[in-house]
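Right, one structure below, let's go through it.
Omission of a single protein chain aside, the complex is shown with its protein chains in their original locations.
The block that comes next holds chain A.
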Amino acid sequence: MAWTLLIIAGLLEVVGVIGIKRVSVHNNFTNNLILLGGFITSFALLIQAMESIPLSTAYAIWTGIGSVGAAVVGMLFYKEPKNTIRLLCILGVIGCVIGLRLVE
């Protein structure tokens, strides 16, 4: 259960990052709501997940999912480069998350 919460927390972090991008373009109520809503719910779930998952594992996975998610969103919607190196990095993060799950 804690691992499910941690993964959802990472995905909500991506929502917060989308909020940052949107606020930097247009500082309105909706975009601030996406930013704050994403991060507040993400932090709440991260805190829950940390009750049973060690600090370094939880933090690394949370920031890893956030980075992969932000990169995927960037590739799909913000014209960020889609090249082999980036795709390998995404697979690498996913592999490490699975690895951490196995050693924990």
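Here, a contact is a pair of C-beta atoms (placed from the backbone, for glycine too) under 8 Å apart; a residue touches a chain by one contact, two chains touch by 3 or more; residues count from 1.
The definition used in the following text is that contacts and distances are computed from a predicted model.
K.L.:
Considering only the chain that is not displayed, what protein name does its UniProt record carry among "SMR family transporter", "Aspartate carbamoyltransferase", "Sulfide dehydrogenase (Flavoprotein) subunit SudA" or "Glycolate oxidase"?
P.N.:
Not shown, but named in UniProt as "SMR family transporter".
K.L.:
Write the list of chain A residues that the hidden chain touches.
P.N.:
20, 23-24, 27, 32, 35-36, 43, 46-47, 50, 54-61, 63-64, 67-68, 71, 74, 79-81, 83, 85-86, 88-90, 92-93, 96-97, 99-100, 103-104
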